[in-house]
Structure formats: C-alpha cells, structure tokens
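The complex appears here minus one protein chain, its other protein chains still in place.
So, chain A:
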Amino acid sequence: MAEIVLDKITKRYPDGALAVSEVDLQIADGEFIILVGPSGCGKSTTLNMIAGLEDISEGELRIDGQRVNEKAPKDRDIAMVFQSYALYPHMSVRENMAFPLRLAKVDDATVQAKVNEAAEILDLVAHLDRKPGNLSGGQRQRVAMGRAIVRSPKAFLMDEPLSNLDAKLRVQMRTSVSKLQKQLGTTTVYVTHDQTEAMTLGDRVVVLRGGLVQQVGSPQFLYEQPANLFVAGFIGSPAMNFLPGTLENGALNTPLGTVTLSDRIRRLAEAANAPRELIAGIRPEHFEDAKLVEGKPGGSFTATVDVLESMGSDKYAYFTVEGETATTAELDELAADAGSTDVPASGSSIVTRLAASSGAVAGQPLDLWYDSDKIQLFDPASGKNLTYTE
C-alpha cells in the first residue's frame, strides 16, 4: 500500500516528442485512479514512468514520500498488468504466477500457498498446470492479474487490461477488477480509453489530452461539471451534443431556436464574462419528448427523427438540425478519436435520450423539449466551461 505523488512529471522522448507535460497528481493510499484520454495522449507513458520502465525527463515521482525517479522497476515494489498480458509462454500458469515470488527468493511453501490463494480468488485452480497458449482470453487476463497480486505489491498499474476481451467478458471482468481492488485495498492506477470503464471503476478519474491533465475528479463530478469542452465531449456515452450559440440579454440562440436561460446559468455566464459567441452543450438525457413534459422551463423545437433506437428502458432518437455546426480543435479531436464517420453533410447531429413512453417514430417529425437549466456554455476560443462550479 502506498501513496503515489507525481510532482510536475514531464516526459520528452529522445526524438523530441513531448508525451507528458507537467502532470501533478496525488494518489492516496488505497485509491483506484483512472487515467483516461484518446489514443496517444500519454496514458501509457505516464504509467510506464510510475513503473520505472520509462525515464522521467523532469519532475519528481514519490512513493510513500520517497523519491523513486532513479529506482529500477524491481526496486519500486509495484506490479503491472499489461494490455497484452505479457504472460511467459514457456511457463505454466502456476510458474507464471510464482515467478515474482521466486525472484524475491520466497521459500517454496509460501510460494505454493500464495499461488494457490491467488488462483482461488481468480478462479484459476483448474488451470494451474496449463500453458498460457491453451487458455482463453479471459483466463489469460486473470493469470496476468494473478501474477500481479501474488506478491502483495505497494501498487498495481494496469494498462488497458480489458481492451483485448470481447464486450461481454469485459463487463464481467470490470466488476471482478473492481471487487478485487476493494478486497485488497491496494493503490491502483488504471489506464483506459474506454470512458465506461473510467466512469464505473475509479474513485477518481484523470482526463488527459496531449500530455496535459484536463481535469481530475470523481466520475460523477466530471460528468456534471466538466472543466472544458474536451472533458465534456469525452465523458459520457452517448456524448454531449454541441451547438454554436449566441448569448443576448440572457437568451441563448442556437440552431434549436431561442431559449431563455435559467437564472443560475445566466449568473454563472455573467460571472465568467461569457463572450457573445459561444458553444452550448446539452446531454442527451436533458432532451425529452415535448408531450411528456409539462410546465417545466426549457426550449422546444420540432425535428424529424433520423434513427430511433429503443433500448427498452428508454429510447435514443437521432436528429439532424440545420444551420451552423460547432467546430473547435477539441471537438475535431474528439470526433477523430470516436472515429465518427457519419457526420451529416450540413447541420449538426443531435442525440437525445427519451422516455420509453415517447411516441417517436423514425422518419416522422417530433416535438422536443430541452432543459434550460442543464445547458452548459463553453468559450469557443479557450474551450473553458463558462458554467463550471466547484
């Protein structure tokens, strides 16, 4: 168990690439922290620096108050689970899990006891004498976890440990990882670019972009109070809808029409010196079928349903609204990361989550309502959230 502190950690690769820039992070003892961000944002690099597999260019890394920049990985007492599992193919499952203990010169009886205990926890007892090559993906993943937990290290580092599993297994393993971490209470740094994993697993989430920390906070806080456009677009699935807007006398004008902002938002925008031209963000669940809403303040518009996905508990309706689209560097990067190819030729695409009782029909026009108190306003120049409150 350990407290890990990253003090202005910077990584510059020999070819000049700045992968991680001045990351400040305090990871409390026993905390489960998630590093999330699009591909190439420096997640693995950060993790490898904590592990000792990459040198730290600048800054200081402290584990339990001790500077460890110069320590070799084996002297840091940290275990790592790799995305590829990195199991030793010439060793049986038992030998794989025993390997760290053997290196630590633990006596034979203890090795057997610890390996059996870990196998018990991870449900691997039946496979102990098999080679990794003969295991399924999920079993391999568990062996990798087993190898990490046997020697009770100070901390676990996991680099996208579930990304090679199929969707169903991933959900299963996600719960087991979470349970295991709670059970062991070991400080864990977990890298993912899956925002569902980020939302469900961690005590706190760190959103990275281009080597810079965008925001640190609990999953719920990041969802409700994203510090900027990037975090707003990255956290949440389906993602937040963004529309260009103009603010005039407390009324917001977007391609969805004009809406009077709630007092709360108006005050926040004023306090933040909101510019006239800005970007409005509305989460899918803050839309509703207008017929199902009565008397609540908000804007309304009519649009044709492009696609309707009924999930049973609710319905996702997709629309295209004509007019200008919101474009900034952040939004382009998010779109590229999400691999969205079906960008409408003109206008912005809107995703809404409606109640199951909504009468929406694909191809038919629908009256929609959106909550004027849940609109978030962003500065297009800096990307800053103008409605952000601590």
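Simple rule for what comes next: a residue touches a chain if its C-beta (ideal position, glycine included) is under 8 Å from a C-beta of that chain, and two chains touch if they have at least 3 such contacts; residues count from 1.
The rule is simple: contacts and distances are computed from a predicted model.
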item	value
Protein name (UniProt record) of the chain left out of view, among "GMC family oxidoreductase", "RsbT co-antagonist protein RsbR", "Carbohydrate ABC transporter membrane protein 2 (CUT1 family)" or "Anti-sigma regulatory factor"	"Carbohydrate ABC transporter membrane protein 2 (CUT1 family)"
Residue in contact with the excluded chain [from A:Phe99, A:Tyr190 or A:Tyr318]	A:Phe99
Residue of A:Pro73, A:Gly210, A:Gly250 or A:Pro275 touching the missing chain in the full complex	A:Pro73
Given A:Gln66, A:Asn134, A:Thr196 or A:Thr302, the one touching the chain that is not displayed	A:Asn134
Where the missing chain touches chain A, by residue	51-53, 72-74, 78-80, 82, 84-90, 99-100, 103-104, 131-137, 140, 147, 151, 164-165
